[in-house]
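Every protein chain except one is present and positioned as in the full complex.
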Amino acid sequence: MTNGHILLLCSIAGFGSGLILEQMNQKQSLVLAAKAAGFAACSAGFLLRYYHAFPMLPMYIALHGTTCILGGIWLWKGPGNDTERFLLPAVILLLCTVQFLFPKDFYLPFRRSATLWAHAFLLASMAARAMFIVSGIEAAGVIRAGNSLQDSRWAYTYAIYGFSWLTISIFCGEIWSLTGWGTPVIWHDPGITCLMAMWFYWVAVLHMHYTGTWAARLQPISMAAGGLLVIVLSCVSDTGPFRGFLQQVAGS
Amino acid sequence: MILIVMIFPALSACDRSTDPKKKSFLQIGAFSVTRVNDTLTLVRDGAGRTLALVPRGAPAPEGYAPTMIIRTPVRRVVAYSAFDVATLNVLGVLEDTLVGVTQPVDKWYVDSVIRGMKSGKIAWIGYPNAIDFELLKKQRPELVLTWDPSIIPMCDELGIACVITTTPVAMCLSARMSFVKFLAPFFGREKEADAYFSRISAALSDIRNRTASAFEKPKVMWGDIYEKRVLVEPGNAWIGELVTIVNGGYLFKDIYGTSCIEISLERFLYSGKDADIYFTYRTPETGATSKQALARMNPIIAGIKPLGPGGRVYAPLPIYAQSGDKLDEIFLELAAIIHPDLYPGYELRYFQPLPDRDPVQKNSRQAHTERRAATKAAQGHTNAEKGAAR
Partner (left out) sequence: MKDRKIVSPASLAGIFLSIRLAVVLLLLMAMTMCLAYGSVAGRDTMFEPMNQIGLWSWMETYGTAHLQYTAWFFLFLFFAALLAVNTLCCTVSRLLRLKDTRTRPRKQRTVFSLLIHMMHAGMVLVLAGYLASYTLGQTESGIVLIPGRTSAVPNTPLRLELVSMKLPVYKGTRLEAFSGSVITPRIRIRAEDKSGKRTFDIGFNSPGLFRGYALFLQKFAPSRQGAINSRRYVVIDIRKDPGMMIYIAGIIVFVTGLTGYLCLHPRLRAERRHAC
C-alpha cells in the first residue's frame, strides 16, 4: 500500500467513526474529532498526490478532491435533519471506500497539464461535484420529510453554486484545451462527457425551478436524482480496477 | 442547418466496398485511407499528416506540398522499422522496392533483406539516431517509412516523402493486423493485403476457439523497469487484447495509452504479485538471460511472482521484432505460452523462456553464434512449412 492508500484507509476510519457516533447521538466533541480526523486524512492524501505531481496535474484525482470538500462541508455544516445526518457522511464514506477498493492513481501526470487553467479546471469541477451532491442530499431530505423545496434553504443554493463552479470549470477547461492543443475539445479523456452530462442535467433542473413550468413535486426528485447522477459519473470516470482490501493490506 | 447536419453524412456516405470507382474510407487505428477517386487516395499517417497518393502520370492535386504527394506504385523505399519491412514482405514488394534499412546486415534474420544487402541493392543508411543523409540521397528513395519526425525537414530538402508509421496511442489488435492495408495503396497491393488480413483473422479465430475451453486463466504482465521508469504495454495495445482473446488475464487491461506507457512503480509491483507469466521488453542481448539476471539488473522487481520459483518469464528473441509478417505464428506462440496444456509439444520460436539462473558462462561470441544458428533453424523450419503450404 502506498502512503496515499493508508491515508484513505484512515479517512474511512475517521468518517466511519463520525457517522456511527453521530447516529448514536454521542457527544458532539467526539463526533467532531472523528470528522476532523477523517477530513485531515482525506485532505492529506489529496495534498500528497498533488505534491508528487505539481506543477502538473495529478491524474484522476477529482473524486478524491470532491470527497475532501464533502468532508469539509460535513465538518462545517453541523447536524441537519435526519436524512442529511445520515446521507452526507454515508456518501462520503462510500466515496472513500470506492477510491480505496478501485484506485486509479497509477497514471503519471503529463507535461501539458502544467498550467493554471488545468488546475482551475480540476479544482472548480471538484467544488461543483461536491455542491451538486449536497444539493441532492438536501432534496432527498425534503422528499423524505414530505415538504416542499421552498422549505429547504440550501437545496437550490448549493445547486446554483454547483452550476456556477461547473461552468467555470468547463470554461477553464476550454481555455486550457485552446492554449494547449489549439482546439476547443480534446478527445483523449472521455471524462469530459461526464462533466457535460452533469452540466446539461443541472441546467435542466434549474430551468425547471426558475420557470415553474414543471410540477412542484418533480423538482426535489430531479435534484436528488441529479446528486446521484453526479456520484455515479464521478465514480465511473475516476475509478480503476478492483483491488481487494485484504490483498492491499497483505501486499503492504 | 439541422437538415444539413443530418442529411449530409447520409448523402456522402463512404462505404467500404472494394469497387475501385467508389469513394471509400478505412480507419486503421490512428491511420486512415480515403479513396477520393481513381486518381487520388488520401492517407493519414501516425503523426496526423495527410499525404496524397497519386498514380504516376496523373495530375498532382492542389494544396499539397511536393513531398506530401507520393506517386504510386512506389518503387524505392527506405524503412526504419523491422515491422514495416515485414509488411513490405507481406505485400510481396520487399525485394523490388526496399533500398535502405537502419540496421547492419548482421542484425537481420530476413533472407530477402540479407540477400539485398549483400548484393548492394539495400544499403545500411546508418542507425536511426545517426542517418547518413548522403547515403540516403544516393539510394534515391521515393518514400521513407520512419518513426522519427526529425528527418522530415531533411527529406523535404531532398524531395523525399516521409510517412510516420508509429502512433501516439498503442496499436490495437485490429490495427496491428490491418496495418498492411495502410501500406497496400502505396504499392497497389490491396488484394495481397486483404488476403493476408483474412489469413490472420482465420488464424486468430482458430486460436480463440481452441483456447475458449481453457480451464485456467493465467495472469499475464508485459513491461519492464528502466532506472525507476516503469514501462508497460497498455490494455488497448494488441498484446493486451490478444491475451484477453486467448482466455488469459492481462493485468494491465484497464490501462490506456501509448505503447510502453509509463505508470507508477506501485501498480507494477502490485500486478507482479498476481502474475503467472511475465514478458519483459529486454532481449537476451540486453541482459534478459535468466530470472536471476533480471532481478540483478532490477532488484525492485525481484519480489514479483513470476521471478519466483515456478514462475514463468519470457524474453523476445531478435527474430520476433522482424516477424511482423508472421502475426499468425506469433499469436499462436503467445497462446501456446499462456496455455501450454492446449499446445503440447509446441516449440517456441519467437520467445525464450528464462531459466531461474544463468547457464554456464560461454563467451559472448559463442553465445551469439549459437543463438543465430537456433534462430536460423527456426526460420528454416518456418520457411519449409510455408513452402509445403504453397
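Per-chain numbering from 1; labels A and B assigned in written order.
Everything below uses one rule, namely that a residue touches a chain if its C-beta (ideal position, glycine included) is under 8 Å from a C-beta of that chain, and two chains touch if they have at least 3 such contacts.
Everything quoted here is computed from the prediction, not taken from an experiment.
Trainee: Quick one: which of A:Leu47, A:Ala216 or A:Val236 touches the chain that's been left out?
Mentor: Checking the options A:Leu47, A:Ala216 or A:Val236, the one contacting the hidden chain is A:Val236.
Trainee: Would you indicate which residue among A:Trp117, A:Phe132 or A:Tyr158 is in contact with the undisplayed chain?
Mentor: A:Trp117
Trainee: Check the options B:Pro55, B:Pro104, B:Pro153 or B:Pro340 and report the residue that touches the missing chain.
Mentor: The one listed residue touching the chain not shown is B:Pro153.
Trainee: Tell me which of B:Pro128, B:Gly188, B:Gly287 or B:Gly311 is the one touching the absent chain.
Mentor: Only one listed residue reaches the unshown chain, and that is B:Pro128.
Trainee: Tell me where the left-out chain touches chain A, residue by residue.
Mentor: Interface with the chain not displayed, on the chain A side: 51-53, 55-56, 108-109, 111-112, 114-115, 117-118, 160, 164, 167-168, 171, 174-176, 178-188, 190-191, 193-194, 196-198, 200-201, 203-204, 207-208, 211, 213-214, 229, 233, 236-237.
Trainee: Residue-wise, where is chain B in contact with the chain that is not depicted?
Mentor: 1-2, 5-6, 8-10, 12-14, 16, 25-27, 29-30, 32, 34, 44, 47-50, 63-65, 68, 128-129, 148-150, 152-154, 156-157, 164, 167, 169, 228-230, 236, 256, 262, 264
The rule is simple: only the chains that are shown with their structure count from here on.
Trainee: So, what's the distance in Å between the C-alpha centres of chain B and chain A?
Mentor: Spacing between the chain centres: roughly 43 Å.
Trainee: Sort out for me which residues of chain B touch chain A in the complex.
Mentor: Chain B reaches chain A through residues 253-255, 257, 262-264, 266-267, 270, 273.
Trainee: State the interface residues of chain A toward chain B in the complex, per the touch definition above.
Mentor: Touch residues, chain A against chain B: 2, 105-108, 240-241, 243, 247, 251.
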